[in-house]
Every structure is written in C-alpha cells, then in structure tokens.
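Heads up, the thing below is written out as structure tokens.
Note that one protein chain is taken out, while the other chains of the complex remain in position.
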Amino acid sequence: MESLLEAVSLLVGGDRETWWTIATSVRFSLWSTVFAVIPGVPLGAALFLGRFKGKRAAVALVNAVMAVPTVVVGLFVYSFISRSGPLGSLGLLYAPGGVVLGQAALAFPLVAAMSYTGLQKLDPRYGETLLTLGAGPWRRLAAIIREGRYVITQATLAAFGRVAGEVGVSMMLGGNIRWYTRTMTTTIALDASKGEFERALSLGFVLLALALLVNFLSHLAVRDGR
Amino acid sequence: MESLLEAVSLLVGGDRETWWTIATSVRFSLWSTVFAVIPGVPLGAALFLGRFKGKRAAVALVNAVMAVPTVVVGLFVYSFISRSGPLGSLGLLYAPGGVVLGQAALAFPLVAAMSYTGLQKLDPRYGETLLTLGAGPWRRLAAIIREGRYVITQATLAAFGRVAGEVGVSMMLGGNIRWYTRTMTTTIALDASKGEFERALSLGFVLLALALLVNFLSHLAVRDGR
Amino acid sequence: MDAEAVFEVAGLSFRYERRVAASCASLRVRNGESVAFVGPNGSGKTTMLKLMNGLLGPFDGSISFMGRPIAKNPELRRRSVYVHQHPVLFAGTVRDNLAYALRLKRFGAAEAEARLEDAAERFGIACLLDREAGRLSGGETQRVAVARAVAAGADVLLLDEPTSSMDSEGDAAVRSMLAGLRRSGSTLVFSAHDESLVRELADRVVRFDMGRAIAGPGGETE
Amino acid sequence: MDAEAVFEVAGLSFRYERRVAASCASLRVRNGESVAFVGPNGSGKTTMLKLMNGLLGPFDGSISFMGRPIAKNPELRRRSVYVHQHPVLFAGTVRDNLAYALRLKRFGAAEAEARLEDAAERFGIACLLDREAGRLSGGETQRVAVARAVAAGADVLLLDEPTSSMDSEGDAAVRSMLAGLRRSGSTLVFSAHDESLVRELADRVVRFDMGRAIAGPGGETE
Partner (left out) sequence: GKEAAPAARPAPANPRVRLATTTSTENSGLLSYLLPFFTEDTGYTVDVVAVGTGAALKLGENADADVLLVHARALEDAFMAAGHGAERRDVMYNDFIVIGPAGDPAGLEGSPDAKAAFARLAASGASFVSRGDKSGTHVKELDTWKAAGIAPSGSWYKEAGQGMEQCIIMAEGLQGYTLSDRATYVALKDKTSLAILFDGDPVLFNPYGVITVAPSKNPAINADGAKAFLDWLTSERGQGLIASFKLEGQTMFFPNYKP
C-alpha cells in the first residue's frame, strides 16, 4: 500500500502540524477515556450486581444509547455548552473541554455496556462470597471491578478506540479549529472532503498504529488478565 | 425536552419520507450486522480457543482496528468498490450494497473483540471438557459460541448500535442519496449541517427508540442469558 | 419464639423456577448447637444453607435470624458466614483473601494479623499464604475458603460439604476446628455426605429428601 | 516399551509457573489396570491426570499413550476421557449433554439412545434428563459428568475424585460402574481421598507428595 509508505513519510518528514495534531488527538482521547471510564465502569458493575426492578430496561437503555450517532451526542452536548445553554458560561464550546466532555459522553455507555457484559460471565459465587463475608455495596462494587479487571481493561481500550476514531463530536464541539481543536480524525475528515484520499488514508494508518501502541502498553500494565 | 415531543410528532405525523428513511436504516443496519457477525463471532471465538504464536498481537490488532475512524474505513472500502477499484464492476458505490459492505467492515472488528473479551471469562473447563470428549476444532468453535451466546448477543447488539449510529461510511459509500441510500444518520448529519438542530435531535431520539426496540426483541430471543 | 434460637424457620418453601428446591415446615437451630444436613444429591441442602444466609430469595414462609426476619437483618452479615460447596477465592494471594475478610469484619491490624496466622496454621495453609489464590488445587481452595470464614470470626458458620475435596490432614483439621468452635459456643450448620463427620460433630441431624427437610431427632421438623 | 502399556511416563516434570506441580520419574499403566492416585491436597494428582489426557503442556520428559507420544495422538481423543474434579456441563439439558458426547464419539442414533438410557439408569440420573444442566446441585453435576464420560464409551477413563460430591447412592453407583468397567477390561486411573474407594477399586496405588509421584506397589515410580 502506497498510503502505508506515505504514513511513514508523514511521520518521518516531521511536519510540525502533523505531530501537533497527533499529540492533540492523544491528549483529547486519553482524557475522554478517563472521564468515560470513571462513571462507566461503576455503572456497568452496579448493573451487574444490582437486583432492582427495571434492571433489564436499564441494561437495554445503556445498550441502545450506544446506537446514538456521534452527531446526535454532539448536538445534545452542544445544547448544554452553547453560549445560550445552561453551561454556556464555562466556555467549553469550540474548545478542548467541549471535545473531551462530548467524547466522554459518547464513550461512557460503551464502557458501561462492555463492563456489564464482561462481568456477566463472572461466576455468581463471587458476588455471593462478598455478600456472605459482609461486604457492603461499595466494597462489593470495588471487589467486582477488581475481579473483572481484564474485562474492564478491554472496555477501556474499546472506549479509547471509539473516541480516538470518532469525528462527529470532535467536529461539532471542537469546530476543527487549526492549532486548537484540530485532531487526527477531523483532519482526516477534512482531507477526505478535499479529495485528498491518500493523505486521509495514511493518517488513518497513523491512527491505527497509535491504537496498537496503546493496546500493547495496556497489555504490559495488566499482564495476567486471564 | 421539546425534541422528544417533536420525535413523537415526526413519527405520528407519518411523514412518508421519514418512515422510508427509518425502514432503510433498519434494513441496512440489519444486513450489516449479519455480515459483521458471520465472520466476527468465529474470529473472536477462534482467538479465544487458539493457542498460537502472535495471539497477543492478533488480539491487539483487532482491538486497535476499532479505533480506525469510520471515514477511513469508508475510504478503504471506497478504494475497492470505486469504478477504478478491483470490485468496481459490481456497482456497489453509492448504492445500498456499498453501505452494507462498508458498515460490515466497520463492525466486524467490534464483534470479534467483544466476543473474544466476553469469552475470556468463560470457565477454562469448558474448553478442556470439549477437548477431552474429542471435539475437533470446528465443534469446539461451535460449542464455545453456544456457551457464550449471551456474550455474543451482546456483541451483536453492540454491532447493530455501531452501524445504526454511524455516519461516515453511509455518507461516503452511500452518498446520502434521497429515496435510495439516505438513512437516519445521514439525514441527521444533513439536518445538522442545515442548522436544523431540533429536527436532528428528534431523529436521534427516534434512532434511540429503535435501538431500544431491537434490544428488547433480542432479550425475548435469548431469554435465560445468565 | 425462643430467645435462644439462632434460626427459626417456619413454613418455608423456595423454588428456583417451577420445582420446589427446598421446603421445611419448621426448624429451630439453637445458640451453640451443631446441626448436620444430610440427604441425597439434589435434596436441597445447599439451597437451605443459602436461604439461611440470605443469599437466595424470595421465598414463601419465614426465616428469622436472632429473632428478626432474615431480610435486611444486619446481624446476619455481621455474625454468620456461608462457605460454598465449591468455593471461589478472589484475585490476589491467599493472604490477601484472608486479610480482605478480616478487613470486612473490621479487625484492627494487630488482631487481624494474629487471626490470619492462627487460621493459616490450623488449616495447614501457611505455606500457601503467598501463592496466587486463583491457582490452587481443589482441596487447597476449600481449605483456604474454610479458613477465611473461620478467621473472619463469625459465630454462626454455615458450611456446605466442608471436607469434600480435602485430604485426610485437611479433614482432620476441619474436624478439630469444628469441635473447638462447638466447645467455644459457636453455632454450626453443615451439610455432609460423610457419615463419620456427621456422627462426630453433629448434635442433631436434619434429613433432606426431594427438597424437603424431613426429620431431625430433637428438631421440630416433621 | 511394553505393548500392553496404555500410559508410559518417563522423566516427567511440569510447572504451571516456576514451581514444579507434577513430576514423575517413571510410571507405566497397563491395559486393563486400575490405578489410584492418592496424596495430600496440592500434591499434583489433578495435574498428572490432566497431563495424561493431553490437557496441559508443554512439559519436560515424555508421556506416551498406546505406544506413541501423547501430543497430537489421535488415539488419545478417541479412546480416553478425563472427568474434572469439579466438572462443568454444557448449556442445554442433561440429555443434550449426554447426546452431545455420544455424537462426538460417532455413535449411530439407535446405539446412542441405548447407551444414554443405560448410563442414566446406572447413575440414577434418569429423572434429571430433561433438567437444565447448568442448574443442578453439586452432586447431580458430578453424576452427570461421570455418566457422560462413561456413556461416551472410552475404554481409558481418567477420573478426578469422582465421588467427592456424591451421596451414598451415587458413590455406590460409581463404585459398581468402575468395578464393572474393570471386569470388562477398561483401563482406569482415578484420584481419591476416600480410602475405602481406593481399597475397593485400585489394583495399584500411586502416592503423590509435593508434586512428586513417589511410590506405587507394582509400579515403577521410585
């Protein structure tokens, strides 16, 4: 693939703007992932542990929310952080904060759904043992998250992938402003719209390489997942 | 939310085009999901069962591919189905076939990754029992998929959500052609670009309702998942 | 109502789905008593023990613990522990597993350490303390699980076939431990297929058959 | 090399991580023999049985089955079955579980049906046939797992504490079944903590300690 070669030359060529864009993407994606995982994992674990009416409905809702297009998530968050919205005074729109907020909102249901799904297969005896030893709800939550850490790593990686690769929210809330909120994906979208398919594809490869790197690093962090 | 009300009135109003668009979205998404699940689940299960060199790398690659933006997947598929591409003669570009192909390509790594992750927590004794009873690799694959059917349902639902909610591929390969390849998400993107934010949001709610419906139906299909 | 009664079961009937898995017209376990549940496979012993630990529900009839209904009874979690027939241990080392249980029971650091060492000693798992708990053999796992429950210091122990996977040494350790607890006034309810264990340790035997607790000399079960 | 030998183990040593979990200088199991593995918890019985069924690897030394190395030996999967200490059953009914095993062994429909009914009868699980397999009690699960292996008709059975969760009826069923298989020339290797089972059924005992197979009257293990 010639675009693979171009991807290499893009990086080695050391174009300052390309590097800046990559760094921005990484920064945004990492923060978004953090803010998606912090509420998402406990929600997934709580759905798993919880014994309440409407649990099925809650699970279905979390699953369904994943189907909401990024543009809609973008619009939804927009309606809050627009200058005429309730959080307008924070100045998040067309700024990094808005992108991070929007992407976290986007990835959070994915994290919750994947955590919940993964924990499903956790032996029910874990929950019972915690209960019988007298662990309260918070302890149980923490212990279940610990038992399911492999699952949760996977969910986190999926969230990273989702936010690193999405365009709608970054475009709509970041505005694709050069030297400010332009990320790799918005650059790709822009290139694609300008007919610069080769460049767009090669940036895609760079993004793929980045995601691979993050995956490998996470493997080092959580060695014995199984 | 007034957009919720508008969502209802959009549906009840019975605008023929809205209904047509919804039906098209459902058709495309279902087919894409089918074509993503057919290779994705066996790949995930094979990754789980397989004992081969480079397994970690394969898993990391599948995870990483999820981070590739829809636009890039779109471009990639585009390079195959464009008139000058190898599959050009099939006339898939700017036609439903192209959208389904592209979306399946998009969702397939997600299905594989989620299946793999979910199966991870499956008790290793299942695999051992299959082996000791003399099941060959195909039987083992089939049996593991059966044991993990709850996980796989979840992966399928996530794939449905992913394709029902994505814009990049539908736009790039379908062309958002009215009465032909226009889906709910491309309509939403169009409305957003027209500044019709309210309408876009309410279509988003319709999409959410649709995803909820699919989730509930799937619950009926796989009752005793746990 | 008996002030001495730890468990008071009346008109109990529980179904997993359609079939009744455990039922019991009336059963009273007094403070300091040792009761054995015996009966064929699938007769409801495990189900009954889990019910008595509040792990299963809802059910028809009533179970009370220390004079109050079992549901949301805070005494239950403070004072009783159930050990699974095939127990699971948490991620981390064996020491982590014991320490975690002790932390849940709010023992101070010094006492926790002492109890941990004592339990490890008594169950012959001192050499396992720094091993990864998820990677133990069947019998090792069962020893650690029983040790974890005993270390946690509950005075009402519900043990589900506590020696089924153990070697003779482990079996002897559990027997002497249970005998010791019995002397010190703890209340024991355990299931077992091993008749010598029942003969040695039970004040009273409750027989199960087809999901029904049917007879217990000295007990009230009809 | 002995034409009669089903298993021929030499210089075996296996580690899960660092620690040796099972080692054996030499062990020969002859055709039609019944060998019991005994020893304390964690001494390597389960590990050894799994190694002999090709479920664990890689290892140092050699294990051969029917005169050929165990790895990728097609005879192994056709002729031997291992039953876990705590077995798991597949989704579906008990009948599905048995039928699945019979299908894997390529029995014709009529013979499969006959074998299934026979095994169900012998292990007292006829009444469980249409129950969901994942929802059985501990002992019921173990009965079904042993029945599944026996029904599958392998003539080399590797059973890991096959009666540990069983009631006296189940225990008796397994004993009589094993005795029958022994008479009919099957090869049995089983682990057990129950001494009466070993006395009754084993031609020969291999003792394990600290991961080493250390002695067996009539066996070659030093």
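Residue numbering begins at 1 within each chain, and the chains themselves are lettered A, B, C and D in the order written.
We adopt the following convention: contacts are C-beta pairs under 8 Å (C-beta built on N, C-alpha and C of every residue); 3 or more make two chains touch, one makes a residue touch a chain.
Predicted model, so just to flag it, every value in this text is computed and none were measured.
Touching the chain that is not shown, out of B:132, B:176, B:202 or B:215: B:176 (per the contact rule at the top).
Contact with the chain not shown here comes from a single listed residue; of B:80, B:150 or B:197, that residue is B:197.
Listed for subunit A, the residues touching the missing chain in the whole complex are 82-84, 88-89, 91, 93-94, 175-178, 180, 190, 193-196. Listed for subunit B, the residues touching the missing chain in the whole complex are 82-83, 93-94, 171-172, 175-180, 182, 186-187, 190, 192-197.
Here is the rule we use: only the chains that are shown with their structure count from here on.
Think of each touching pair as a link: the shortest run of links from subunit B to subunit C has 2 of them.
Relative to subunit B, the most remote chain by averaged C-alpha coordinates is C. A straight line joining the Cα centres of subunit A and subunit B is 17 Å long. Note on chain placement: the centre of subunit A and the centre of subunit C lie 44 Å apart, centres being C-alpha means. Residues of subunit A in contact with two or more other chains: 123. Of all residues in subunit D, those that touch two or more other chains are 86. If each chain is drawn as a node and touching chains are joined, the picture is one closed loop, every chain linked to exactly two others. Those residues of subunit A lying in contact with subunit B across their complex are 56, 59-61, 63-72, 74-76, 78-79, 110, 113-114, 117-123, 148, 150-151, 154-155, 157-158, 160-162, 164-168, 172, 185, 188-189, 192, 197, 200-201, 203-204, 207-208, 210-212, 214-216, 219, 225-226. The touching residues of subunit D, when paired with subunit C in their complex, are 16-17, 39-42, 46-47, 85-86, 128, 135-140, 142-143, 161, 164-171, 193, 195. Contacts from subunit C toward subunit A in the complex involve residues 50, 53-55, 77-78, 80-82, 84, 86-88, 90-91, 100-101, 104-105, 148-149, 152.
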